[in-house]
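Removed: one protein chain of the complex. Kept in place: all other protein chains.
Letters are used for the chains, namely A, B and C, taken in the order the chains are written, and counting of residues starts over at 1 for each.
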Amino acid sequence: MSHDYAAILEQIADHVATEDFGDARKADYIPALSNVPDDHFAMVICGTDGQEFTIGQADQSFSIQSISKMFALVLAQRAHGDQLWQAVRREPSGSAFNSLILLEQENGIPRNPFINAGAIRVADLITSRYANPDRSVAEFLGQLCGNPDIRVDNTVYLSEDQHGDRNRAIAYLMKSFGKLDNPVEDVVRAYFKQCSVAMTAREMARASFFLANKGVGIDGQTVIAPEETRRINALMLTCGMYDGVGDFAFTVGIPAKSGVGGGIIGIVPGEFSVCVWSPRLDGRGNSAAGIRALEMLIRAIGRSVF
Amino acid sequence: MSHDYAAILEQIADHVATEDFGDARKADYIPALSNVPDDHFAMVICGTDGQEFTIGQADQSFSIQSISKMFALVLAQRAHGDQLWQAVRREPSGSAFNSLILLEQENGIPRNPFINAGAIRVADLITSRYANPDRSVAEFLGQLCGNPDIRVDNTVYLSEDQHGDRNRAIAYLMKSFGKLDNPVEDVVRAYFKQCSVAMTAREMARASFFLANKGVGIDGQTVIAPEETRRINALMLTCGMYDGVGDFAFTVGIPAKSGVGGGIIGIVPGEFSVCVWSPRLDGRGNSAAGIRALEMLIRAIGRSVF
Amino acid sequence: MSHDYAAILEQIADHVATEDFGDARKADYIPALSNVPDDHFAMVICGTDGQEFTIGQADQSFSIQSISKMFALVLAQRAHGDQLWQAVRREPSGSAFNSLILLEQENGIPRNPFINAGAIRVADLITSRYANPDRSVAEFLGQLCGNPDIRVDNTVYLSEDQHGDRNRAIAYLMKSFGKLDNPVEDVVRAYFKQCSVAMTAREMARASFFLANKGVGIDGQTVIAPEETRRINALMLTCGMYDGVGDFAFTVGIPAKSGVGGGIIGIVPGEFSVCVWSPRLDGRGNSAAGIRALEMLIRAIGRSVF
Partner (left out) sequence: MSHDYAAILEQIADHVATEDFGDARKADYIPALSNVPDDHFAMVICGTDGQEFTIGQADQSFSIQSISKMFALVLAQRAHGDQLWQAVRREPSGSAFNSLILLEQENGIPRNPFINAGAIRVADLITSRYANPDRSVAEFLGQLCGNPDIRVDNTVYLSEDQHGDRNRAIAYLMKSFGKLDNPVEDVVRAYFKQCSVAMTAREMARASFFLANKGVGIDGQTVIAPEETRRINALMLTCGMYDGVGDFAFTVGIPAKSGVGGGIIGIVPGEFSVCVWSPRLDGRGNSAAGIRALEMLIRAIGRSVF
């Protein structure tokens, strides 16, 4: 790799440690998210040349939340192939990640797999094909990052379940349109469980590595074909950052997927995967320090996908 | 350039000449668009190494329509800098290009510069700063492609003006929110004129070249900085293809901007700009053969931006 | 009563027996509704002078469905008084009776008690205060019409429960806004049960009588105060006929509440209550013959509330 990533990461960590992120604050709807210290920060780069660079709390677990949607999508696509796209569209929604408005107007077919409706439908498709849908995303993540101990954090899961009424509303609305194949409670359980997986930034950067490496994971195994890898990256770029997709593409310009646990994964195809984690969120639900860190990284290396 | 582009273009032209594009049909709201022969097709590639490849009616003029929005944006940004982004956002809209619904809900601030509302606001910003706003986009295009004779097609302009009620509604709605600086008729005239510019596919590929070449045009002059070039490309990828943005990113995966005249420009950063033109449109207003041609091109060279 | 109601009812029955109601068709989402013979028709008038006039199958039970919403509202108001209007608004919704769009936009507070969201919230309020919320509306109807045997039709209830996903979506959406006090399943069970009550047109006209009689029922007991009676009538006029409220007020002009079982109750304050029943529905879910019958009745007596 042609840049001094170790130095870049240090500069970034120094910068975000002192920047005032104003109104940014942690997700507070469940204790597991609100109890994380404000100042935690980690960033890990996995280069396609095999090098790995880290800074901060790279080995501390966090709740991956919506980042799981990307991995669940890959799982579902492996089982259903392009049939998947009969069930979920792939257009930016232009509205909030948990809105039911477009879903009602568009007869229960979700706009894309990264809004909640789409992710719930993907969990439904997984439930139809995998033996243990409650664990399949966690196990897949374990394979990808080389740590078979990746688990659902049961405390987080119970909290998600308890605060899951909006997602149940979404699931029942799809069900009422005949657009959900399995019982609502089975589907939302699988969905809440996938969101409750705990991983470190290091594990997450490794798990995402195949997207930077033409579909081949850190263990040298093919996860998906190169063409499918490009497609997943395209989807992340157009739909991966909640309703901040356009701003993020404009200012950073790489495929990325964020979660309300404060994690973001990013991909520079052919170069590296990156995971950044910092718990305080901006108004759109993306990690404030995380977005700044990725912006600095991209500026330092002088390239985005564009 | 490492591929045999001449051969690729021939294969593409052969393919689209025989493919049945089903319901695709020309824009029919004005004669200048509906009178173009169905089977016209042109494709031009301008490589960053200086090579140019063409096939089909590469030197026949067509109406550039919404492709003009991208060039108007560059003009406005040169005059206003990042102040521009106070006036227009840069998020996918998730709804039709000429819808007023989000515009009303978001107090007259357009979602992005490529929906009509945003393009009209950009025309307003140009009107505030350029001496001859009715001609400024045409003149800019002439400079970029090296043909000072690029002109507004007055017949098309008169038709646009006559069918311009929806755009006037959009402009007056922004005006009512205090979000339009100049008189509505002045702004929509400038906007209709920019949409009515006639150019060939060759000229259009050349005019777009700077976006593939880090901001430097075919004449070696810098149009915009490299970082701004990346940003424009990002905007095209997230907002450039009407409400088919996600599908196009997924299946093709390069920044592109289309117009209802049947033209599409596409960018592979560092490699080439491309313009394809074929008048029949799919249900989203994008050239059906044009999208297929770009898809084949990207597959042939084995890379998108992802 | 100053008109020959017996003759008027005969003319109406003769007319609707021969009128072609075009596309009107029965609700078909559950067997109990789709199995009713198309040509069934009943109409019953209860005059404030004590006279009663009937025609057709006046003693055959039908599923009261959404007509129950009005009686549930009266029950809830008796328990909660004007506090009720903190929980539910009283404005026409301007959209479909089962839409979630406004409900999301307005943070889970239903527009009025006659759209499904509002009725579910009313069922929630009843659940909070009545010992047997699953039976309370049926028992109230039994008191009002003088037949203690009024019951929930359990077959209909089971069908409603089975087809209740849309209503569960609505309930969970309110729950997610903190706007539902009881568990979703408890509330929707009470709601489905009230909709599944079976009554005859005669019983229904009697049960509605208090609204024509300043709040005093057929047994001489006060149900609600005169002022509250006027308010309920006002609500029916502005919100009682699904999204055909304006047309019905325009062409008929009396407070009314319809159900997809084909029943409609109508009120001419000071004169009479009326129930008409015919199972085939127009495009808005109101009984086609029922609306025509009420229109003819009002024209015959030369007065509406206006």
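Keep in mind that, in the parts below, a contact is a pair of C-beta atoms (placed from the backbone, for glycine too) under 8 Å apart; a residue touches a chain by one contact, two chains touch by 3 or more.
Quick caveat, the model's predicted, so the values are computed rather than measured.
Enquirer: Wait, the hidden chain, what does it touch out of the ones we have here?
Expert: Across the whole assembly, the hidden chain touches B, C.
Enquirer: Among the options B:Leu100, B:Met241 or B:Ile264, which residue touches the chain absent from this view?
Expert: B:Leu100
Enquirer: From the list C:Ala13, C:Ile109 or C:Ala234, which touches the chain that is not on show?
Expert: Per the contact definition at the top, the residue touching the missing chain is C:Ala234.
Enquirer: List the residues of chain B that touch the chain left out of this view.
Expert: On the side of chain B, residues 99-101, 104-105, 165-166, 168-173, 175-176, 184 touch the unshown chain.
Enquirer: Counting contacts across the full complex, list the positions on chain C that touch the omitted chain.
Expert: 89-95, 102, 111-112, 226, 229-231, 233-235, 237-239, 243-247, 249-251, 253, 255, 269, 302, 304-306
Just so we're on the same page, only the chains that are shown with their structure count from here on.
Enquirer: Which chain has its C-alpha centre closest to the mean of all protein C-alpha atoms shown?
Expert: Looking at where each chain's C-alpha mean falls, the closest to the middle is A.
Enquirer: Quick check: how many Å separate the C-alpha centres of chain A and chain B?
Expert: Centre-to-centre distance between chain A and chain B: 32 Å.
Enquirer: From the mean C-alpha coordinate of chain B to that of chain C, what's the distance rounded to whole Å?
Expert: Chain centroid spacing, chain B to chain C, equals 55 Å.
Enquirer: Mind pulling the chain B residues that touch 2 or more other chains?
Expert: none
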